[in-house]
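Missing here: one protein chain of the complex. Every other protein chain is in place.
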Amino acid sequence: MLKVEEQTPVVFSSELLAKFDDIKSRYPADKSKSALLPLLHLVQAEYLWVSTPAMDKVAEYLNIQPIEVYEVATFYTMYFLKPQGKYALEVCRTGPCCLVGAEKILSHLENKLGVKEGEVTADGLFSFRGVECLAACGYGPVLQISPEYTFYENLTTESVDKLIEDLKNKI
Amino acid sequence: MSEKVKVTIDGITVEVDNGTTILNAARQIGGDIVPPAMCYYSKLQGSGGKCRTCIVKVTKGSEKDPRPMPKLVASCRTTVMDGMEVLNITSPEVLEARAGVVEILLINHPLDCPVCDQAGECDLQNLGYEHGLQKTRYEFERRTFERIDIGDKIQLHMNRCILCYRCVFTADQITNKRVHGILNRGDHSEISTYIQQAVDNDFSGNVIDVCPVGALTDRTFRFKNRVWFTKPVDAHRDCDHEKCNGKVTLWYKGADVLRVTARKDQFGEVEEFICNTCRFDKKATADWVIEHPTHIDDTSVIASNHYETLKPLHVIQPNEALQAANEIELHKTVKY
């Protein structure tokens, strides 16, 4: 059961709503529920996570029941149902990447960031988690950073250190 | 396409309408050869295929194409072909596979029958009794969830849920605004109303009746009681809800109506869905016109322990696994 956190109501900007409309136009008029997954991605790109009020708003926009949105948002792994770090690092932890050292990268991140999987660093900048195969097995270990899903391949502990420094300096 | 086709199940031949499923053909024959169905529900569109307890072996595909089917099939979602031959209880392979499904359904089940309101009318308990292994081979911690009240009438005990999706289909097809669904994925899936929104629809109470286990139960069931101590009686009232015909079963203890349910047929399915007023608010004999005692199938667990015997439920006794898992709870039942 998902907990209801204290959440302020959400108002979608007109730019966001314009994007919603564009996506909705891709499907037959009575099938606009098809827009649900892309819309949730847009919401997440905007707010960095998907809150219950945001889901309710999406339901309202698509004219479906809120439970239909919750069912979908909780089924798929990409939707963050609680706030993450500004940079959410996702490292592949599946077989082929483990053959070339993915587990080392994960434990290195844990040490480097000083938080456990799923937690956010005190400065709010980073969170990380292991995810399943990202379809880049030949270039492992790999990680991606949402919300842009920029991709980094052939990771080493050094390249991860550098990446984190770069991200810190970016702000 | 109303031509009839012939199908033979465990050596018994029956003629059924084209398009009938193996399970429904077996139900037309009736008796022991009817495969158990934990998720299929004839009144719910799209149900079935999920629990895999109804599996059977097709030894001959049809007259035209007599090849056997390579795998066991879910009888609830496989339609018969003319000349098809099917084995259910006469196939050791089917029985073994079904026992396997039952074992798998029980690995995360709390085995808390002694304290479960459904005990005595639970399909899983019946199945576990028939196919149960003497010892569970699952040695890991069972999945657990908090118990949740869905409004003031229904309680969800997610630990017991076998994810048959019947309640979701009911909410979708029988009630007019679905607030109830399945969250998460895989073995983390759970039935939920997300924000514990009260399910306050006129027909929401039907989810209790369709639930094959004790996951959704009636909170208004007055004083907790074991169903086999209660006496079911068919009754009706003149219900003014347009979609409810007021035909129910009243469950009595002494002179008190403990709960009201829809009437169920011999396969455990409700005959007709009833409204929440009939179910939750009419608990006086004066509300009802009594017809006659409900017929209970001899083979059901309720029948074998029917009425006032005060022994603990007999299905618990021969199954060591159930007993071990419920040692403390079994002691408690003495207090009932």
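The chains carry the letters A and B, assigned in the order they are written, with residues numbered from 1 in each.
Following the convention adopted for this analysis, contacts are C-beta pairs under 8 Å (C-beta built on N, C-alpha and C of every residue); 3 or more make two chains touch, one makes a residue touch a chain.
As a working rule, contacts and distances are computed from a predicted model.
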- Mind telling me which option in "Rieske 2Fe-2S domain-containing protein", "NADH-quinone oxidoreductase subunit F", "ABC transporter permease" or "Radical SAM protein" is what UniProt lists for the chain we can't see? "NADH-quinone oxidoreductase subunit F"
- Query: Please identify, in ascending order, the residues of subunit A that touch the omitted chain?
  - Reply: 26, 28, 31, 33-38, 40-41, 62, 68, 71-72, 75-79, 93-96, 98-100, 131-140, 144, 148-151
- Message: By the contact criterion defined above, which parts of subunit B meet the unshown chain? Give residue numbers in ascending order.
- Response: 48-52, 55, 70-72, 74, 77, 97, 100-101, 103-105, 107-108, 137-138, 140, 162-163, 165, 182, 184-189
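The rule is short, and it goes like this: only the chains that are shown with their structure count from here on.
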- Note on the structure: subunit A contacts subunit B in the complex at 1-2, 4, 52, 65-68, 70-71, 74-75
- Item | Contacting residues of subunit B [partner subunit A, same complex] | 145-146, 148, 177-185, 190, 192-196
